[in-house]
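Shown here: the complex without one of its protein chains, the others still in place.
As written, the chain order gives the labels A, B and C, with residue 1 at the start of each chain.
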Amino acid sequence: MASRREFLQIGVAALALPISARAGLAPAISSRANESAPTPLYKVIFDERFASSRAFAGEGKRLGASIYGIKGDITDLWFNDLDARWKKKPVGIAGLTEHGPLFCLERLAWDHGMRVVYRADHTYRPDGYMEHELSGSERMLREAVDLSSSGPDWSSRTASLLTRCPASPAQASKMTVVTPTAKHADDPEHLVSWVIAPVGAARKFSRS
Amino acid sequence: MRVPPGVSASDFAEAIKQFQEAVGKEWVFTSAEDVALYRDAYSPLMGEPNELVASAAVAPDGVEQVQKVVKIANRYKIPIYPVSTGKNLGYGGSAPVLSGSVVLDLKRMNRILEVNERNAYALVEPGVSYFDLYRYIQEKGLKLWVDVPDPGWGSPIGNSLDRGGGYLMPQYRNHFDSHCGMEVVLANGEVMRTGMGALPAAQTWQEYKSGFGPWIDGMFSQSNFGVVTKMGFWLMPEPDAYLSGTVIVPRHDDLIPLVNTLNYLENTRVTNGMPDLASPLLGIPMLSEFAARFDQGATPFDRPQDAELTALIAKAGGNMSPELDDYAQKKGIGYWSCKLSFYGATKANAANWAYAKEKFSAIPGVKFEEGDVYKLPLTAEQREKVHKPQFGIPSLAMFSIGARSAMNPEPSTGHMWFSPIIPRTGEAIFEANRVFAQAAKELGLPFLNFNLPSTYWERAFIFIFAFPVVKDIETNKKNVASFRKLIQVAADHGWGEYRTAPVFQDAIMNTYSFNNHALLHFHETVKDAIDPNGILSAGRYGIWPKHVREAKS
Amino acid sequence: MKNARVGLLLALSLMITAPAFAAPDQDQIEKGHKVYDKWCFPCHGTGLGKPGTDSLAARGQKPAVLEERTDLTVPAIKTFVRHGVLFMPMFRKTEVSDADLDAIAAYLTRNNKP
Partner (left out) sequence: MRLPPGVSSADFADAIKQFQDAVGKEWVFTSDEDVDLYRDSYSPFWHEDEEPIPSAAVAPDGVEQVQAVVKIANKYKIPLWTISTGKNLGYGGSAPLLGSSVVLDLKRMDRILEVNDKNHYALVEPGVSYFDLYRYIQDNNLKVWIDPADPGWGSLIGNAVDRGGGRTPMRDHFDAHCGMEVVLPNGEVMRTGMGALPGSKTWQQYRYGFGPYVNGMFSQSNLGIVTKMGFWLFPEPEAYLTGTVSVPKRDDLGPLVAGLAYLMNSSIVLGTTSVASPLNFLRGDAELAALRAKPGGPSTQELEHYLQEKNMGYWSIELPFYGPAKVVAAQWEYAKEKFSGIEGATFKEGTLHRFPVDPKELPQFQNSVAVGIPSLSVFGVGGTRSEGHVWFSPIVPMTGEAVLEAQQVFADAYKEMGMSIGPLFFLGPASNYPRCFLVLFGFPIEHDVEKNKKNRENFKRLIKVAAEHGWGEYRTHTAFMETVMDTYSFNNHALRRFHETVKDALDPNGILSPGKCGIWPKSMRKASA
């Protein structure tokens, strides 16, 4: 049996390259917020179909977050909840989902002056490792190094990480962490954890 | 020989010679006798100096000949006026809008290029009539129906380009809407195909309307932007069965819920034939029975011959009167009725009719009459007695209305249609009657007591009045003046006409004036760009080429 | 206009007075029958919904169906077709050519007594 020494790889750490909006992360917009204060999260969203996402939700709940389960489709969450809420006042959300739900929520949030301020792509590799591609503020990335010691508990650690996400990223950076992680049978190959938060941008399209 | 405006006699003679070379000598008509055949048989200007008449007529036999004619016309700046079968009677017939134009008569182009039974469509040339297409389908034994307008001798292309209507399911009885794919000769003589037809090897020219990029087919309807030389039409597969049933409501105000429920049923496709409104009390017959009644020598307005009722109707004018309501109740006569038609599977028809009855039952005192049930195709005997256009059979029976009959011993020589679009509500019917009755009174027109709209279009009503055209010039002049006033009265109330004869096209286009005639200016910009010499149908639907506009102002 | 009406009057009088000696050949009559079916029958045929027939009947014409007449003359037929009458419009040569019209006339006068 091969020795499973924990493997840590920090690639392009703290590379301060502007990340396009397409990548799901807008660069810093204002630094008015107190960097240390975490983004208040209105809802923490998980996908009921995936074990890692359920574990993420369990930890989130333990930390006092209001959790919301989906099965891939965010229509109900947005149409019957977030839309009205955001029209009143933009407020942050976080989640561990597939790419599709984030794609939708991100664009819907743009219209209320919100942006993805932290994003991590979690990909199971065929070689038994998981690759975590992180982008967010330097502080978040520093904290995210914590994932390097993670295994199957990566998703509950992620929950804890997201609740500590600062309200506004001072500077956008990227980092990749690779750790040996066994794939849960009902997890998809790729998941993404993310935080969407108000950043005080001008582009708000909601009519109040 | 009459010469087109602004064209020298020698140029015209030269052009005629070239037209003859292009289409054959026998297909260029210049003698007064032959050219007279292109007069509008129903012209309200008949016999007056300003009657709209052609200078000559040219009848090409194919698209290449059309191209040649158009190129010659460009060379000599000769106004040409295409007609398909020239049977647009009541809306201008075969006469041009600009007197002295050369009529481009497409009647010889009468090829039925394709009829596809499985995908239910046809591709035809402009000279093909509804009779032609019907006969072709019958001869081949195809299980297809053509949606025909009342007179069946017209052209599917001509009728749909003038945006006429028929009687079958909504998507078929809107004739322009039922087209799919066009071939057009442009003012510069080039041939263009629209929709999927622009794809050289197209397999779906008659199956997908809009192709890629701007969908421009509508520009060639009620317009003078091109000569349509081929057009596809979606046909209705012969249904399994037909069923009709009539809803009768007792009171004046019941018309409002009657129409609302009808709209629901039609817009959800519960009833899919043309709904047919009537008034048993006022003696207003169903449209589908109109012609048949004439056949049988009955008056179309066969209200009960009762002096009390006649007096009550006269008193009410176009208005609501409680006495009429009382009379209807007392005698048990329905105030309004609506015949619904159903095309489809036998059981589905029955279920749809049952559901319709359930919906109408919300109107207190409503009664229902079961109508005809036919398993299709019709037997020969059934064919004789039905209103043929409702079964896709072309006919000329509608001309019985203007024909000499026991009830109409001194017939007119024609008619012109005044046809505003009004909202599809009972309230609008009442308002339109009040307004037009008042206007008729002021204009001294002998209008009938109450008019009910037609339902050709699925979402709007069309209110059609026939103005007679007679032999007497003074009467015609007065009718033309009254017609013009009605256009204005209608426009003041937000009702616009859907189609009209050349005599009134400027006046009506003038009412479509939003933002200082932005739409007309748009048309003019397009016209000048694609027909810089202004040769095609000058003045049609109010669109004049630049040189005429400039000369006018 | 004036010409048309004059022509019409002329035709009407011809119809009454002119003798109709028609001796066309059978092919011509058969062709005429076909053209008649296409262009005339929808209005002048038998059965319901034939305004031409109804109109002539209302005028007291017997028989009202053109095909059954034995008193029509070639000039009268041609005049009606080329000038129309009342609500009946005239027919153009692209619809009913002169040759077609000759054939119609042959057909409708086939039973005339010399």
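Keep in mind that, in the parts below, a residue touches a chain if its C-beta (ideal position, glycine included) is under 8 Å from a C-beta of that chain, and two chains touch if they have at least 3 such contacts.
Predicted model only: the values in this text are computed from it and were never measured.
Enquirer: Based on the whole assembly, the unshown chain contacts which displayed chains?
Expert: Across the whole assembly, the hidden chain touches A, B.
Enquirer: I'm checking contacts with the chain that's been left out. Which of B:Tyr121, B:Tyr242 or B:Tyr335 qualifies?
Expert: B:Tyr121
Enquirer: Sort through A:Lys61, A:His99, A:Arg139 or A:Arg164 and give me the one touching the missing partner chain.
Expert: Only one listed residue reaches the unshown chain, and that is A:His99.
Enquirer: Of B:Val3, B:Ile112, B:Ala351 or B:Leu443, which sits in contact with the chain we cannot see?
Expert: B:Ala351
Enquirer: For the chain left out of this view, which of B:Ala54, B:Ile157, B:Ile421 or B:Ala440 touches it?
Expert: Counting the whole complex, the residue in contact with the absent chain is B:Ile421.
Enquirer: For chain B, which residues reach the chain that was dropped from this view?
Expert: Per the touch rule, chain B residues meeting the hidden chain are 118-121, 163, 169, 171, 176-177, 180, 186, 190-194, 196-204, 206-223, 225, 234, 236-237, 239-240, 260, 263-264, 267-270, 272, 343-345, 347-348, 350-352, 354-355, 421-425, 428, 457, 459-460, 491-500, 508-509, 511-515, 518-523, 525-526, 528-530, 541-543.
Enquirer: Even though one chain is hidden, which residues of chain A still touch it in the full complex?
Expert: Considering the whole complex, chain A reaches the absent chain at 18, 20-22, 26-27, 29, 70-75, 78-79, 83, 98-101, 103-104, 107-108, 110-111, 121, 123, 188-190, 201-203, 205, 207.
We adopt the following convention: only the chains that are shown with their structure count from here on.
Enquirer: What's the contact topology between the chains, one of line, ring, star, complete, other?
Expert: other
Enquirer: Could you grab the centroid distance between chain A and chain B? Build each centroid from C-alpha atoms only and quote it in angstrom.
Expert: Centre-to-centre distance between chain A and chain B: 63 Å.
Enquirer: Sort out for me which residues of chain B touch chain C in the complex.
Expert: It comes out as residues 27, 29, 32-34, 36-39, 41-42, 46-47, 51, 57, 59, 85-87, 89, 93-94, 105, 107-108, 127, 131, 152-153, 291-292, 294-295, 384-385, 388, 394-400, 402-406, 408-409, 411-415.
Enquirer: For the complex, which residues does chain C have touching chain B?
Expert: 1-4, 38, 42-43, 47-52, 54-56, 58-59, 82, 84, 86-95
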